[in-house]
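Input: a single structure, listed below in structure tokens.
Every protein chain of the complex appears in place save one, which is left out.
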Amino acid sequence: MSITLQQLADKINAQLRGDGSVIITGCATLSEACPGEVTFLANAKYADQLETSRAAAVILCPDDAAKAPDRTVLISDDPYFAFRQAMVHLVGFRAQPDFGLDDKAVIADSVTLGKDCRVGPYAVIDQRAKIGDRCVIYPHVYIGADAVIGEDCILYPQVTVYDRCVLGNRVTLHAGCSIGQDGFGYATHDGAHHKIPLAGNAVIEDDVEMGAHCSVDRATLGSTTIGAGTKFSNGVTIGHGCHVGEHNLYVAQVGLAGSVTTGQYVAMGGKAGIAGHLKIGKLAQIAAFSAVFRDVPDGARVGGVPAQDLSEMWRILSHLQHLPELSKKVRALERKLKSDQ
Amino acid sequence: MSITLQQLADKINAQLRGDGSVIITGCATLSEACPGEVTFLANAKYADQLETSRAAAVILCPDDAAKAPDRTVLISDDPYFAFRQAMVHLVGFRAQPDFGLDDKAVIADSVTLGKDCRVGPYAVIDQRAKIGDRCVIYPHVYIGADAVIGEDCILYPQVTVYDRCVLGNRVTLHAGCSIGQDGFGYATHDGAHHKIPLAGNAVIEDDVEMGAHCSVDRATLGSTTIGAGTKFSNGVTIGHGCHVGEHNLYVAQVGLAGSVTTGQYVAMGGKAGIAGHLKIGKLAQIAAFSAVFRDVPDGARVGGVPAQDLSEMWRILSHLQHLPELSKKVRALERKLKSDQ
Partner (left out) sequence: MSITLQQLADKINAQLRGDGSVIITGCATLSEACPGEVTFLANAKYADQLETSRAAAVILCPDDAAKAPDRTVLISDDPYFAFRQAMVHLVGFRAQPDFGLDDKAVIADSVTLGKDCRVGPYAVIDQRAKIGDRCVIYPHVYIGADAVIGEDCILYPQVTVYDRCVLGNRVTLHAGCSIGQDGFGYATHDGAHHKIPLAGNAVIEDDVEMGAHCSVDRATLGSTTIGAGTKFSNGVTIGHGCHVGEHNLYVAQVGLAGSVTTGQYVAMGGKAGIAGHLKIGKLAQIAAFSAVFRDVPDGARVGGVPAQDLSEMWRILSHLQHLPELSKKVRALERKLKSDQ
């Protein structure tokens, strides 16, 4: 696709400074952009590339624009979102393959299949499952009996949706995700771990996307739920009975033990872990590599092992760096007091 | 299923206090139970729901029963196990789909298949594998050549059992587990990492259950072994040459490096990691998020990064919280001593 810079500015709601007649054909990073491509600056780390970039125009915030008076720029209060919009217009989302309804897919007679679904070879959809319109189901996906999949879902290869689990609309599950396996529930008695029946299911609400190898346990009773608009990176695992709120963002390898509840807009950095039965308040931010053993209030920022208030954590860590000197000072004081006597 | 409360009490070996003629039709959590359902109290966190729960009866321990004299209760010394028994009687385990021997499964001629196995479409069982009676093998499972699977195993979709690996009886592997991939063994020489042949295999003993995406490396020589009755949650990975003991319990995302040995009844919290070649004694408890770099004696409780005695860890962490004050005190002492002179 190619449009003028002025057209692009209009489309992404940015303010043009410079020649609007330049033809834009694509997007690229600051360091790799060619003339004819648009790029963006949203991370201060890359600011020094502003001068050397060969891009036709840079999407940036008003402050950064002021620092580069000679460049052709598209000014936006939210340059990352504006660049996203440019990507959507100029590049678009990856096309999904047109499997049609491959005759090598196994779709049980009792399945209800919506309009215009694409089901790849060797996908298996079991008894009485319901699939909404326009879903894309890749090869080697397994959808269990009585599962319900909404409209416009994309299930990449090797995804498993266990029986009776529910996906909303526009849910995307990347390769190898597993929804609804039995939760980790055993009653230990007389030296053996006795499996507890997992009578519940897992429910993934609208507009959720999960990276590769995410897993959501089914509940013992009721449902494990993942709120609308929530996004997981790779390898995130959610224990049974959790209720993840809406619009949460979890970076890779996050793990929630059983029965955790999170509010809206919770963000977790990579490898963060939450112990069982905790409540994480809305808008809370959990730093990467945090081990959370207590409830987290709304809007709190926590980090560390175990997790505590993030600024307090950094304050203590900075003191910790000087602990060897502190020990030395105490020894000096002890000697001094001894010699004084 | 529906039975009287008295019948249920008898079945689960609990002592009834209240009207035994009530009809019980199901199980639920304290907060969600309806009249006609039985619930349980095993975690003090939920004790305040005892009064408000609409459940017909609550399974609880004698102490908790004494605190709620007006409620109909089922008293048990092990209320969690008693509830598990109630779940098994009233709800039962999820039924497995009746694939029969689907003609779209590929079962090599040289495979030995037990009686009453169910093998789903697109499962592949390679040369000379042996499958015991009554196994359930879901679609997209791959069982390699010369693998041996015991009786009553359940292999969920996308499970891979590599060649020559062995599963005992009643082993359950959830979606995407991989048993017997090559261990991480390279000899670095002249600037390249040279792969070491993995001539061994992996052996999973009776009654093991693993959550989604668990992986067990095959051994270089001999076998990596997972002891009978051991249970893993999701994403647990076991390095080559490990010997995991019997009845271990590992929460999600635990990782054991190569050649680790654990005794019986070891428990590990989520995300715990064990460095290579260590010995973890029987009944040891490894807290969530622990990084274990040393052997752990029988019965020890350890935690932290690096892991140490758990109560010692908490003691040091509590001192750490006061480190900024301690620094201040030392500075005050220094000033004082200076001014005294």
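Per-chain residue numbering starts at 1, and chain names A and B are given in the order in which the chains are listed.
Here is the rule we go by: a contact is a pair of C-beta atoms (placed from the backbone, for glycine too) under 8 Å apart; a residue touches a chain by one contact, two chains touch by 3 or more.
Since we're looking at a predicted model, the values are computed, not measured.
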Identified contact with the non-displayed chain, of B:Ile3, B:Leu283 or B:Leu320: B:Leu320
Sole contact to the chain not displayed, among A:Cys27, A:Ile196 or A:Val292: A:Cys27
Chain not shown: contacting residue from B:Phe40, B:Tyr142, B:Phe232 or B:Tyr250: B:Tyr142
Sites on chain B contacted by the missing partner chain, in the whole complex: 106, 122, 124, 126-127, 140, 142, 144-145, 158, 160, 162-163, 176, 178, 181-182, 184, 186-189, 191-199, 213, 215, 217, 220-222, 235, 237, 239, 253, 255, 257, 271, 273, 275, 277, 291, 293, 305-306, 308, 315-316, 319-320, 322-323, 326, 329-330, 333, 336-337
Where the missing chain touches chain A, by residue: 27-29, 32, 43, 45, 78, 80-81, 83-84, 87-88, 91-94, 97, 104, 120-122, 138-140, 156-158, 172, 174-176, 207, 209, 211-213, 229, 231, 233-235, 247, 249, 251-253, 265, 269-271, 288-289, 304-305, 317, 320-321, 323-324, 326-327, 330, 333-334, 337
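To be clear about the criterion, only the chains that are shown with their structure count from here on.
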Between chain B and chain A, distance of the C-alpha-averaged centres to the nearest whole Å: 26
